[in-house]
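Of the protein chains in this complex, one is absent; all others appear in place.
Chain IDs A, B and C follow the sequence of writing; residue 1 opens each chain.
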Amino acid sequence: MSKRRPYVRSMDGWWKKNPFYVEYMIHESTALFVAAYAFTLLVGLVRLGQGEVAWNGWLEAMKSPLSLICHVVFLLAIMYHTYTWFKIMPITLPPIIVGGKKVGPEVITGSGLLAAVVASVFMLGLVWRIAQ
Amino acid sequence: MPDSQRIIEIEVLRYNPESDKEPHLEVYKVPFSDDMSVLQGAQYIKDHFDGSLTFRWSCRMAICGSCGMMINGIPKLSCETFLRDYFPNRIRIEAMANFPIEKDLVVDLSGFIEKLESIQPYIIPREPRSLDQGEYIQSPEQFNAYIQFTSCINCTLCYAACPQFGLNPDFIGPAAIALLHRYNMDSRDGAAAERMELVAAEEGVFNCSAVGYCSEVCPKHVDPANAVNINKTNAAKDYFLRFLSPKGGSK
Amino acid sequence: MKAGLKRSNAPIFWSLFGAGGMFSALFGPVLVFITGIAVPLSLMLPSETMSYPKMLAFAQNFIGKGFILAVISLFLWFAAHRIFHSLHEIGIHAGLGAKLICYGSAFVATVVSAVVLLGLGF
């Protein structure tokens, strides 16, 4: 009879054990804020479907201090999501060869962040024009 | 003060399956010099304090892949980690995380080896060639497509780093997928479709949530996270292709 | 190769996750800023930017409909996937229940959005 008795360690609380994991959990949790924001928009959409009064009520609610505070939090969280999304991007892409050399991870992350900035400016500009 | 009189405290997670119910920490005071690795620290303990201390090692030059352990909670090769970098603090060494502990610092690697075997880690020729025809020709581009993924030393530090493997030991995991990718990307090989079955299976790439720590701790810069994540895209393509073409991707 | 391998259905969810993650990374911050901060406070943008007629017109336009649906639905599919995984990671193995709640709400939200958008006409 074998005397082996392999000991399996518990995974409980693993995410607290290493700063790398803590960061991972934080960036994963930004999804909560994305969801909350999407639900806010969903409510808005439903209100829009219910007519002008309902929609104006929603717009009014968006002006409440609570809503504003929430949205500042959403903004920060989702910006962090954007940052980490592009930070991880290099591991998800096949190697990109430019001029016989592999493009470095910083370049990929940088390009992603740049794309997000461009998209934001474009969107703001578009909305601004429509609003005029 | 001469080097040899400096003493560092090494705390070791000990576990003897025949007498301990669970692992416990023990502290040893080890004299050390600047060029002494953590592995040599462990050897000092074995030679001078307790011959029963058990760990794997061989090459001492970071190439055989046997001496991985958790050093202050981080998966590292103990032969290329130096005591001087921790002194005067205490250093804690433990068996690699996410694996069952067999004894002290030795973990059960049989699951990993089975995974290596399961990925068909050999050339299944695209075009067979006889020895008289000489070597296959590979352009620098073809060579560069896979060479990075050949440098894995099977140290399994990436498994000790990957929480998804910890949570689901059936996950094929970073190093094995990196090796699978190595063969898929080799211009001599033609069996990527055969290997897809495993990539796309429940044990396959979709267990990975892109934590990325595997690549962070890899001592040979294999970037296994990249291999895993590229194959998610491949597997997804294969999945949807099944609906489009009558033959589909793989089975 | 091992026998009895079961193909994972993850690609469906993973693809939605990826699309939503990318979409929210690119447009999330600016949308939050516009709808939640700039318009309510009339900051940079006039407050009638999101007036009923304007929004109605937007929601009745093909592109507008598509955009609204994409934002709400993909954001939620992305979030649902991550949250489901995180629950698993912190050791809450609610299993099927958690799966239903996470992906279910994304699904319901998608359907509701689609119904409302259709109801608003063209």
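We adopt the following convention: contacts are C-beta pairs under 8 Å (C-beta built on N, C-alpha and C of every residue); 3 or more make two chains touch, one makes a residue touch a chain.
Keep this in mind: contacts and distances are computed from a predicted model.
**Student:** For the chain not present in this complex, what protein name does its UniProt entry give, out of "ABC transporter permease", "P-II family nitrogen regulator", "Sarcosine oxidase subunit delta" or "Fumarate reductase flavoprotein subunit"?
**Tutor:** Listed in its UniProt record, the absent chain's protein name reads "Fumarate reductase flavoprotein subunit".
**Student:** Name every displayed chain that the left-out chain is in contact with.
**Tutor:** A, B
**Student:** Quick one: which of B:60, B:92 or B:242 touches the chain that's been left out?
**Tutor:** Checking each option in B:60, B:92 or B:242, the one touching the absent chain turns out to be B:60.
**Student:** Across the whole complex, list the residues on subunit B that are touched by the chain not included here.
**Tutor:** Residues of subunit B in contact with the hidden chain: 2-4, 16-19, 33-35, 37, 46-48, 50-52, 54-61, 63-66, 80, 82, 84, 102-104, 106, 108-109, 113, 116-117, 120-123, 125, 129, 131, 134-140, 142-143, 146-147, 150-151, 153-154, 179, 183, 186, 188-189.
**Student:** For review purposes, identify every residue of subunit A that touches the missing chain, sorted by number.
**Tutor:** These residues touch the chain not displayed: 2-5.
By our rule, only the chains that are shown with their structure count from here on.
**Student:** For subunit A and subunit B, let me know how many angstrom lie between their CA-based centres, rounded off.
**Tutor:** 31
**Student:** How many angstrom between the C-alpha centroids of subunit C and subunit B?
**Tutor:** 37
**Student:** Hey, what residues on subunit A touch two or more of the other chains?
**Tutor:** 11, 15, 28
**Student:** Two or more other chains touching the same residue: where does that happen in subunit B?
**Tutor:** Touching at least two other chains: 163, 167, 209, 232.
**Student:** Please give the residue numbers of subunit A that touch subunit C in the complex, ascending.
**Tutor:** 11-12, 15, 25, 28-29, 31-32, 34-35, 37-42, 44-46, 48-49, 52, 55-56, 59, 62-63, 67-68, 70-72, 74-75, 78-79, 81-82, 85-86, 112, 115-116, 119-120, 123-124, 127-128, 130-131
**Student:** Mind pulling up the subunit C residues that touch subunit A in the complex?
**Tutor:** Of all residues in subunit C, those touching subunit A are 20-22, 24-37, 39-41, 44-46, 48-50, 52, 54-56, 59, 68, 71-72, 75-76, 78-83, 85-86, 89-91, 109, 112-113, 116-117, 119-120.
**Student:** Going by the contact rule at the top, pick out the subunit B residues touching subunit C in the complex.
**Tutor:** 118, 120, 163-164, 167, 194-195, 197-198, 200-204, 206, 209, 232, 235-236, 239-240
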